[in-house]
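What follows is a single structure, written as structure tokens, with notes after it.
Every protein chain but one is kept in place in this view of the complex.
The letters A, B and C name the chains in turn, as written, and every chain counts its residues from 1.
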Amino acid sequence: MKFLIIGDVIGRTGRNALREFLPSLIDKEEPDFIIANGENAAGGFGITKKVLDELLSMGIDVITSGNHIWDKKEIVQFIDQEERLLRPANYPPSALGRGYGIYKKNDKRIAVINLMGRVFMGIPLDCPFRTFDEIYEKIKDTVDYIVVDFHAEATSEKMAFGYYVDGKADIVFGTHSHVPTADEQILPKGTAYITDVGLTGAVHSVIGMKIDQPIQKFLTGMPVKYEVATGGYLFHAIVVEKTDEKTEIRRIKMKKE
Amino acid sequence: MKFLIIGDVIGRTGRNALREFLPSLIDKEEPDFIIANGENAAGGFGITKKVLDELLSMGIDVITSGNHIWDKKEIVQFIDQEERLLRPANYPPSALGRGYGIYKKNDKRIAVINLMGRVFMGIPLDCPFRTFDEIYEKIKDTVDYIVVDFHAEATSEKMAFGYYVDGKADIVFGTHSHVPTADEQILPKGTAYITDVGLTGAVHSVIGMKIDQPIQKFLTGMPVKYEVATGGYLFHAIVVEKTDEKTEIRRIKMKKE
Amino acid sequence: MKFLIIGDVIGRTGRNALREFLPSLIDKEEPDFIIANGENAAGGFGITKKVLDELLSMGIDVITSGNHIWDKKEIVQFIDQEERLLRPANYPPSALGRGYGIYKKNDKRIAVINLMGRVFMGIPLDCPFRTFDEIYEKIKDTVDYIVVDFHAEATSEKMAFGYYVDGKADIVFGTHSHVPTADEQILPKGTAYITDVGLTGAVHSVIGMKIDQPIQKFLTGMPVKYEVATGGYLFHAIVVEKTDEKTEIRRIKMKKE
Partner (left out) sequence: MKFLIIGDVIGRTGRNALREFLPSLIDKEEPDFIIANGENAAGGFGITKKVLDELLSMGIDVITSGNHIWDKKEIVQFIDQEERLLRPANYPPSALGRGYGIYKKNDKRIAVINLMGRVFMGIPLDCPFRTFDEIYEKIKDTVDYIVVDFHAEATSEKMAFGYYVDGKADIVFGTHSHVPTADEQILPKGTAYITDVGLTGAVHSVIGMKIDQPIQKFLTGMPVKYEVATGGYLFHAIVVEKTDEKTEIRRIKMKKE
């Protein structure tokens, strides 16, 4: 089974990058299953039904998300209808949407679980470690693969989670920082892990957004409207291949200036 | 010299409370100088020119603010024009607006300094302690009274500031928590101090806002639009009287269900 | 039923205040049940077995706590043995200690629940709102009174919680800020509520600690060892009296310079 996993897709520029690079990458890698984090896919903040459909039409099987999932108001109208869109499973039970799904593909049953870290996130979430345990107990006997998008700020929480589920999850990939990390690895009990896949979005940007706006915010303390940076784009992803013999994880970086 | 100081005025309900209680209170107390924190005066978030004028027309001499000062977009168009509106002085120098002013009233020169704490505030501010020192050195020989609105979350930062400027400032009043504290006191070197004056706004509310909305936010983790609570209102203020002989500080609470 | 509730007791100075004021207050008020928050009772940080016994010997029935509960290392050796010591119930299930207890006194069964807010607390806690619900469902039919120590930083979370349990809990008192609030009230459905009872500790102090130390920390950014302030002391408490006819809440402040 071969997974292609794409990190936070940032606005139109990120979607342009997908349109540019994804078709040939699919041809070349022939992944069985594709996941992308879409929390910033619409204008850099949240996701709309239209953008969701655009991503799914590109061959992406499941869209995960994170703290920005609620940014576009229309989300509350369609999040419960779309099984292929996930929000972190450790939102309280009364939150809209679903936190994991089981998807059939090529005769395999693949569970994708979306979780969010709590350190520095400022959101009243349930414990992601125990939420994983609960879901795992429910699904472990009925699925062939378990893939987790752990959307978090603190590297310590991300790595602790990776080790915590090592041998239970097949893949743990981090998102949220919008910067790719160079620590892709197979943990001791077999889980493929990376702290952050990195953004798919503008090259010349501060985590996908126009450069001057965050600088202004840091300099003045005044709130600044953030807009998606345009121009050349970066595409970051990982490919994880899992066979009976071994597991491999590989970073992919493509760029068009 | 007698000061009447009103904490965070929350939306229309807070302005109703002012209209109800302020005229008779002015008649009764005959304050020389009136200050109110207006950061939540317009719809609970920020302040507009219209609301500012409304507050000033009620006899308030200076409007201070805090982290919500920028919430209404039009603020950037008038904050530089209005000397009687302050934003925290420890915003970086390139922020719009002014952080202190010197006002003449009854033959006295009164400096009002607005500062913001940094603990838990999440805003890239300069040090409020050293900002006070800088302003103090500039103005100390030219003013008769120094009054500080220290807008902050952490009680430790508020009290540390109070003691830091004890004997230099005449009054340090805290704002931001929207809950009145019962610790009004004269510090050892003579500064009149209170950790928080408390809100002027709705009685049945969570810090001035509708009750169900913050509860929903805590229960679901999803963002919730906050609206100003209506109905009966509370008015919280302090009166500080300073004569050659002594300084007195007194809390005032008025309520209309 | 008459409850006497004391907020955070800060170190030896706070215990001195208890020794000074509590006996005569007990004589005068004749409370049926006494609660104190002991998270800072030993040297300002945590609680030891010796200090716990000292507090209990003064007639306090239950000691609640908060984020500082683990500060003294020996706590892990006795917290599971002492039913009258509580730590917040929304620590994860695998934490040591207990989060609530049911205590018999004067033929009544009184449940005391300790909870901690999450905003700004930086601790991976479970949802205090839902933790209350779970405990409430278990105990509601077997107890006569429910009292909650809600140990939290943000006033919004404290008030939201108060309204959330209004009519279910008999008393919700806040702790942690070490500053008494002047918002004691009976909520619409009958719960007696105060945002913070305030410290029992040194008069001239920054939330109970020596004044210069927090000031140094704010000025230099370097870590500073905090020590309990000595000298004159303050005693803050509330008295809540609940009869079939009505509920009353009253603040008590006593001071010895």
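Annotations for the structure displayed:
Following the convention adopted for this analysis, contacts are C-beta pairs under 8 Å (C-beta built on N, C-alpha and C of every residue); 3 or more make two chains touch, one makes a residue touch a chain.
Here the structure is a predicted model, which means the values were calculated and not measured.
Among A:48, A:155, A:230 or A:247, only A:155 touches the chain that is left out of the view. Interface note for the absent chain: among C:1, C:123 or C:139, the touching residue is C:123. Contacts to the hidden chain, counted on chain C, fall at residues 70, 91-92, 94-96, 123-125, 217-223.
Looking at chain B, the residues touching the absent chain are 92, 118-119, 124, 126-127, 130. Touching residues on chain A toward the chain that is not drawn are 120, 127, 129-130, 153-157, 159-161, 163-164, 177-183, 188, 195-196, 198, 204-207, 209, 211, 214-215, 218-219, 251, 253.
By our rule, only the chains that are shown with their structure count from here on.
The greatest centre-to-centre gap from chain B, using C-alpha centroids, is found for A.
Computed from the mean C-alpha positions, the centre of chain A lies at a distance of 43 Å from the centre of chain B. Once the centre of each chain is set as its mean CA position, chain B and chain C turn out to be 29 Å apart.
Chain A and chain C, compared by their mean Cα positions, are separated by 42 Å. Of all residues in chain B, those that touch two or more other chains are 218-219.
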